[in-house]
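So that we are looking at the same thing, I have put the structure below in C-alpha cells.
Coming up: subunit A.
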Amino acid sequence: MNFFVLSLIKAAVVAFVLMTTLAYLQWIERKVIAHIQLRVGPRRVGPHGLLQPLADVIKLLTKEDMLPSHVNKIFYFLAPFIAVFFALIAISVIPFGTEISIGPIKTAMQLADLNIGVLFILGLSGMGVYGVALAGWASNNKYALLGGLRSSAQMISYELPMAMAIAAPLLMLNTLSFRQLVDAQAGYYFGFVPRWTIFQGPFPQIFSFLLFLVAAFAETNRVPFDLPEAENELVAGFHTEYSSMKFASFFMAEYANMVTVSCVATLLFLGGWHPIFPAEYGSKFVPTVIFLIGGLISIYHGLNPARAFDRITLPIAGIVFIAVGAAFLIPIVATILLPLFWFAAKAGVILFLYIWVRGTMPRFRYDQLMRFAWTFMFPIAVVNLFVTGLLVALT
Partner candidate 1 sequence: MPQIPTSVPLSWYLILSAILFALGVAGFLFRRNIITVFMSIELMLNGVNLSFITFSYKQGQNDGHIYSFFVMVVAAAEAAVGLAIILTVFKNRQTLEIDEVSSLKN
Partner candidate 2 sequence: MEDVILFLFFAAFTVGCAVNLVLQKHPISSALSLVGVMGALGLIYLQLGGEFIAMAQLIVYAGAIMVLFIFVIMLLNAGVEKGKTRNLWVKYAGLPLLVALIGLIAYIVQNVLPRGPGVNFGAFQHGNAYEIGIKLFETYLLPFEVTSVLILVAIVGAIVLAQKEIK
C-alpha cells in the first residue's frame, strides 16, 4: 500500500488507542487510589464506574467555557494547545512491537523510526515547559504565575538528571533509535536471565533506571513533585483560570506525558517487548494463563457477590477475560498480540507505580524539591554516567 495512506491509517489507530488509554488511565487511577485509601471510587456511572470517563468528557465539554476579562487572550488560547501538542506528538516515535504483516501489508508497529528517536523525546520534553509557563503567565493571576514559574523551573531542573540517566544505557547499547535499542536487548543470559538494560553488560543500569523514574515523576508534575498544581497549596497552580475543555487539555497532556515516559522507560531499561523468560520455557502462554486466572476469579466472585448487580457484571467480565486469553492462542493473532502484551504489561507496571506513589507519598516543598535535584540527583547521575563510561571503555 502507499506509504502515505498506510501512515495515515497507523496514525489514526494509534491516536484512537492513545485517547482511549488516557481516558481509562484516569479511571484506573481513581479506582486504585480509592482502594489504597480504603474506599471504593466511582461506581455509579456504568458497572464499576466504567463509563465514568465518558461522563467526565461530557461534563467537561458542556461546561461553560469562560474567558476571563483580564487574561492575555492569544497566549491564554495558545497554552493548552502547546501543552497537548507536544505531549501527544511524542507517541509517534515509540515502537509497540515487532514488524507485523496483516495480509499483504508488512509494517512495523511504530509510526516513525527516527535514527535519533531518543533525542526527539528529550527535545519534546523540553518544549513541554512552554505550555505550563505560558498558561501561568497568561492567566494574569499571581497564584497561576507562581505555579507556572515553579513548575517550569522544576521541569528544567529535572531534565538534566533525566538526560544523563538516559545517556548511560545509550553508552552500552550504542544507538539512538528505539527499535535498535530494543533489538539490542533481545536474548538471555544463562538461558533464563533476560538481557534487559537493568541486567546487562558491564554495568547493570539499575541506578539509571531509578534516576530516570524519579526524574520522570518530576517532569510530569506528579506526586511527590506536584507542588505547582497542588489543590491546597496554590489554589490550583498554573491552571487556575482555565475551565472545561482547556482544563481537560492540561490533564490530557499530563496523562499523555505519563504514558510517554512509561513507554520510554520500558524501551530503554526494561527490554521493550521481549518476554521475561525464553520462549522454550513457555512465555507464549503467560498472557493466556493470566487472563484465564483473572476470568476464573471474576466468575468465582460472581457466584456469591457482595453487591446485587455484581451477579451480572462479574461473570460477564470473567467471560471477556477468558475470551481475550483464548485469543492469544490463535497463532496469527498471537504474533501481533504477544509483543504488544509484554510491552503493555511493562509500561502498565510503571504506570501503576505512578498511581501507587500518588496514593502513598506526601509532596515535597518547593525548595526541598530543587535542592534534591541539584545537590542529590545531579551528582549521582554524573557519577553513574562516569562509571558506565569507564566500564564500557574497559571491556
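Selection criteria: all candidates are chains of the complex that A comes from, given by their letters.
The definition used in the following text is that contacts are C-beta pairs under 8 Å (C-beta built on N, C-alpha and C of every residue); 3 or more make two chains touch, one makes a residue touch a chain; residues count from 1.
Because the structure is a prediction, the values reported are computed rather than measured.
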| item | value |
| --- | --- |
| Of the listed candidates 1 or 2, the one touching subunit A in this complex | 2 |
| List of subunit A residues in touch with candidate 2 within their complex | 74-75, 114-116, 119-120, 122-124, 126-127, 129-130, 133-134, 137, 145, 149, 152-153, 156, 176 |
